[in-house]
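A single structure is presented below for examination.
Yeah, one chain of the complex is gone here, protein chain that is, but the others are all in their spots.
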Amino acid sequence: MLLFIEQLLNGFQLGITLFLMSAGLTLIFGIMQVINLAHGSFYMIGAYVGATVVGATGSFLLGAVAALGAAATVGMVVEFLVLRHLYDRDHLSQVLATFGLILFFNELTRMIWGRQPLFMDVPAAISGSVELLPGLVYPIYRLVIIGVGVFVAILLWLLFSRTRTGMQIRAGASDRQMIGALGVNINLLYTLVFGLGTLLAGLAGVMAGPILSVESGMGESILILTFVVIVIGGIGSIRGAVVGALLVGIVDTMGRAFLPGILRLFLSGSHADSGGAALASMAIYILMAAVLIWRPRGLFPAHS
Amino acid sequence: MGEYLLEVDGLCKSFGAVQANSDFNIKVRHGTIHALIGPNGAGKTTALNQLSGELIPDSGSIIFNAQAITGKKPYYRAQKGLARSFQITSIFEDLSVEENMALSIIAKSGHNFRFWQPCLSTLVVKNELAGALERIGLLERKTEKAGFLSHGEKKQLEVGMALSGEPKLLMLDEPMAGMGPGGTVEMSKLIQRLKEETTILLVEHDMEVVFALADVITVMVAGETIASGPPDAIRADKRVRTAYLGDD
Partner (left out) sequence: MMLDNRWKKIVVISGTICLVLLPVIASALGHGYFISLFTRILIYSLAAVSLDLLLGFGGLVSLGHAAFVGIGGYVVGILYYHSAEAEPLFGFIPGSENALVVLPSAILVAALFAFVIGALSLRTRGMHFIMITLAFAQMIFYFFIGLETYGGDDGLSLYARNHIPFLDFSDDTQFYYVTLISLIAFVFFIHRLVQSRFGLVIRGVALNERRINTLGISPYNYKLACFVIGGAGAGFAGALLANQTEYVSPGMMHWSFSGELMVMVLIGGMGTLFGPILGSATFILLEEFLGMYTEHWMVYMGPVLVLIVIFAPKGFFGLLDGKGKRDG
């Protein structure tokens, strides 16, 4: 039972990481109608910069700030140099160009930091564990991640439904020319939105750094999960991103934790383990396929 | 053969808070040119999209050739003889003129899971292509890319394509849009000629054309039908004058 709760919390925490990634990506998809395969690269940049600064200064706070700054800055530069030329192009062109960016960033990190993964320590202040329930000890750091995620979700919700900038962004989504005619600088708006999206990705990356290993190509594994989240949740919808991220995070984590055990009831030892691991990896895709059959546009598609 | 080719009753469609169609009715007789008019924003395009199947009505019924087609997909309706053209000409710009026409021909000749013989050499295309292109005056331009045609020629091609399937009902969505006076004359002549072959539902803004061509006119205002009848009756109808043609 306690194991169940622990894994549930882990699932939540993965869900938060996925939420940060997918919120950024779904914004970019929904508002700018551009598909960006390189979103994972900003996650990676956040992790690498964060790890390096933390390693150099010992301060996690500095590392986090640097990570966010780097991800947002690189993001806006990329938007200006590359993405801007792609808004009116077809999806295939966007896919290919952003694939080129992935190749570039992955190789760049290998050039700067080498092939060995970097390690990042959890900040000392929150590195311990806390007893949530009798017998259930859970790392504080993971709770912090969950907390930060919820905080960001609330901030985003406030931003989009309560502020003028948020309204402008949503309006820009539905009619670019109109809002340009109203005097809003659409180019600047898009750059800022993109920067926001990549900032969120960088945040996800720097927070995930201590838990996973920081290496070239880490962005792509999380990116594909992010795609699954968005397909399930619905493009352009923050609410969809929340629900999708939590679903995927929990299904994936619980699947990995419990499927091998369940299979062991039916199959022999090693078959159960490898079969269980394979099935667990496939679980979210099966979930995605099931959602698609029922709702081809996702659970909460934004109207466009 | 029933009295009406197309019978539409109480069609309603909303988009969120906007009620685009609130009670759309129309009855189109065989062999007529039936015009649908109304001020901008009256909901004509929404109505047309529900007829062609791109939108599913919230309520109401559509009976075409004695068959209920209310929930059916666009390609099903097309196969049953309901053809349409679009306000913004919709053809295959990157294909040649003959390829465009060939597509409409093969669409009506059974399935197209034929993988080997070049399409333009197949029997059905060879038989019908020249005639179909001749009819719209584009035979000499057949190898040109459709995207290079003039606006009027593209419209001709689109109508020609809709016709080649020998439709029972041809729905024309603002065929005069963007045409100069010469083009309008040509298109009007074409529509007159077509009356012999098919029934026409004409959505149009150009009042001269409408009153010259139409046998029956239905007037739509704010999402619903307010009047329907022969041109003279419509011209005299007080509600129409107030709502649309302007008070005298």
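Structural remarks
All chains are identified by letter, namely A and B, in their written order; residue positions are counted from 1 within each chain.
Operating definition for what follows: a residue touches a chain if its C-beta (ideal position, glycine included) is under 8 Å from a C-beta of that chain, and two chains touch if they have at least 3 such contacts.
None of the values given here were measured: they were computed from a predicted structure.
Listed residues B:14, B:61, B:90 or B:127: the one in touch with the omitted chain is B:90.
Note that of A:20, A:64, A:152 or A:288, the residue touching the chain absent from this view is A:288. Of the listed residues A:99, A:119 or A:151, the one in contact with the hidden chain in the full complex is A:99. On the side of subunit A, touch with the chain left out of the figure occurs at residues 29, 35, 82, 85-86, 89, 91-93, 95-97, 99-108, 110-111, 220, 224, 227-228, 230-231, 235, 270-271, 274-275, 277-279, 281-282, 285-286, 288-289, 292-293, 296-298. For subunit B, the residues in touch with the chain missing from this view are 52-54, 73-75, 78-79, 83-84, 86, 90-95, 99, 102-104, 106-108, 112-120, 122, 161-162, 165.
One rule holds in what follows: only the chains that are shown with their structure count from here on.
Between the Cα centres of subunit A and subunit B there is a gap of 48 Å.
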